[in-house]
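For this view, one protein chain was removed and the others were kept in their places.
For clarity, chains are labelled A and B in written order, and residue numbers in each chain start from 1.
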Amino acid sequence: MKVVAFLCNWCSYEASIGAGSKRLACPSDVVFIRTMCTGMINPQAVLAALARGADGVIILGCHPGDCHYQNGNLHALRRVALLKKLLSKNGIDPGRLILDWVSASESDRFALVVNSAYNKIASAVKIASTRD
Amino acid sequence: MKRNISINPITRLEGHGKIEIFLNEAGEVENAYFQVPELRGFEVFCKGRPVEEMPQITARLCGVCPAAHHLASAKAADAVYSVDPPTTAKKLRELMYMAHFCHSHIAHFYVLAAPDFICGPEAPPTERNILGVIARAGLKVGGQVIEQRSNAQRAQALLAGRATHMAWAIPGGVSKALSESDRKTLVEWGEGMREFASFSLKLFREVVLGNSMYVDMIRSDPYALKVHNMGLVDRNDRVNFYDGTVKVCSPDGIEIDRYHPADYLNHIAEWVEPYTYLKFPFLKIRGWKGFEEGDSSGVYSATPLSRLNVASGMATPSAQEAYEEFYTTLGAKPVHSVLANHWARLIELIYAAERWCELVKDPEITNPNVHTIPEAAPKEGVGCVEAPRGTLTHHYVTDEKGVLTSVNLIVGTTNNNAPISMSITKAARGLISKNTEVTEGTLNKIEMAFRAYDPCMSCATHSLPGQMPLQINLRELDGKVIRTIRR
Partner (left out) sequence: MNQHKIKIASYWATSCGGCDVSLLDTGMKVLLLADAADIVFWPILMDAKEANVEAMPKDSIDLCFFNGSIRSSENAKMAHLLRKKSKILVAFGACAQTGGIHGLINTTDTKTIKDTVFISGPSVHNPNGVIPVPILRIPEGKLSLPTLFETVKSLGDIVAVDYYIPGCPPAVPRLSEIIDVIIAGELPPKGSVLGATDKALCETCYRIRHDRKIDSFTRPHLMKQDPETCFLEQGLLCLGPVTRGGCAEQCIRGNMPCRGCYGVTPGVIDPGGAMIGVLASLIKSDDPGAIDRAVESLSDMLGNLYQFTYASSLLKRVNKK
């Protein structure tokens, strides 16, 4: 599988560093991309990832209320809601796009969320394949 | 020796078309096949589309008659919501449509049909086009043709934002009203169109009816087709392009069917042949009996000639005069000469121009109330108009949100698929025999048989010097080419 995960500089990226230093396992076929804020993730980039072969996209931002830029993460919330609907219209399981919140200190939660998202994507892909 | 004549491509047809003519050992036409090699699938990819988008989407079925689809679609969408648009909206739609008919009929007559009559069916191909027409009829006429068709397009744009592929009619009415200053412009253009329509008929009388060779052609058997006729008529049994009842008359002129457009499924059905992507509508009251003429056949025509044949007359004065002259001259009603469609088209042009002038002077026409918001739940609806090329039906079924779950379309030219096929075969049989030398002129005369139907792509622009479209490969039985005629 190929999965792209967008992290935000102030929260989830920090958490990923913490998870790394604790040696918490994450699937090796996830590519992590650091952005300054989930609110700046271009929806076209999400579509491009899926169009070019990614099985899923994970977006991890700060908890609502904690965004370094006030409400960038809420902007991401709206974009992801729209993207999910668009994906389903295109015959792509919206479960392959996952948005969640992880704060800088939540390194354990980071690993949990990434693994759980990865498994969700894997099962969505499996169901689609068995249906083909 | 058996041989095959391939006419590929046919020119001036919506999409592409080709004709394959097969000759038997005696050198006579065994059979001819009219093939349409296109299939886009609007009836499938429009599923999932919201019904209010359909007038714009279905406009793209045809770039010459997009307004016909736009209005049939809007009427179907009205029916889906069971909403009745305000009277001003209906009048505006009809006004726009009259301008549209003018554009379409001018384009067909002057650029497609006129070269065959004004330059001659066997004139050199380099002359037999709009430039040849202008050379003979004069630059003044040419300029008028361009200006009047341009006004017809601009009139639609004035009303609806743009002429080709407008976004204007919506369920419940239209999106924009007509201002007083725009109305004045339309009055002026309407008057100009009326004069030009009258002039066009005069030109036809002089050039075509004044020439015994053309009159003989019009009356000749290769161009006759005795089939049923279909058209929309209003409450007074007169030709109407925007609304009415569907009326069907037999080849003898007797009314055999009449129905509300919403009921179309009980009256027409479509036959399929494996050699073409276009289906063959036929009358259920007769059933599909094959490519046959006559009363017992299910084949019918829906053309300008058909519209005149089924109606009792035209709803405006000069058009009515022209209508009476038409039947008096040709001696009987219904008229079966396919070439008489060109004449019928000019009578319709007069009607469209007169109706334009009437509507634009209607006291309600600038009323700002042009839309009623639908309240009923959307479900299912049929919309029907006369497209320039024939009766056009859009049938939509939607879910509770007004999103399409089923689409069925019976398009103007599609009605005429069987008659076109038959006219081509008949013309080929009449014009090619073992004693004929098949020339470019012969092939053009075969083309004239389908051209009269104005197959849905009459957008021919100003034609340019060039060869006529045809190449004949005469082959041995084993396929080896023994002779090629190009024109």
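Just so we're on the same page, a residue touches a chain if its C-beta (ideal position, glycine included) is under 8 Å from a C-beta of that chain, and two chains touch if they have at least 3 such contacts.
Because the structure is a prediction, the values reported are computed rather than measured.
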Left-out chain, listing which of the shown chains it touches: A, B
Residue, one of B:A76, B:V111 or B:A452, that touches the chain absent here: B:V111
Sole residue of B:G120, B:G231, B:P261 or B:P374 that reaches the chain not shown, by the stated touch rule: B:P374
Selected from B:R93, B:K176 or B:K445 as touching the chain missing from the view: B:K176
Contacting the left-out chain in the complete assembly, out of B:V187, B:A269, B:I285 or B:L330: B:A269
Positions on chain B where the hidden chain makes contact: 2, 4, 8-9, 11-12, 14-16, 20, 22, 30-31, 33, 35, 37-41, 43-50, 52-53, 56-57, 60-64, 66, 77, 81, 107, 111, 125, 129, 131, 143, 146-147, 149-150, 153, 157, 160-168, 170-172, 175-176, 264-265, 268-277, 279, 281-282, 288, 371, 373-374, 395, 401-403, 406, 408, 410, 457, 459-471, 486-487
Hidden partner chain, residues of chain A it touches: 42-48, 50-51, 64, 71, 74-75, 77-79, 81-83, 85-86, 89-92, 128, 131-132
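The working rule: only the chains that are shown with their structure count from here on.
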Chain A and chain B: spacing of chain centres that average the CA atoms, whole Å: 56
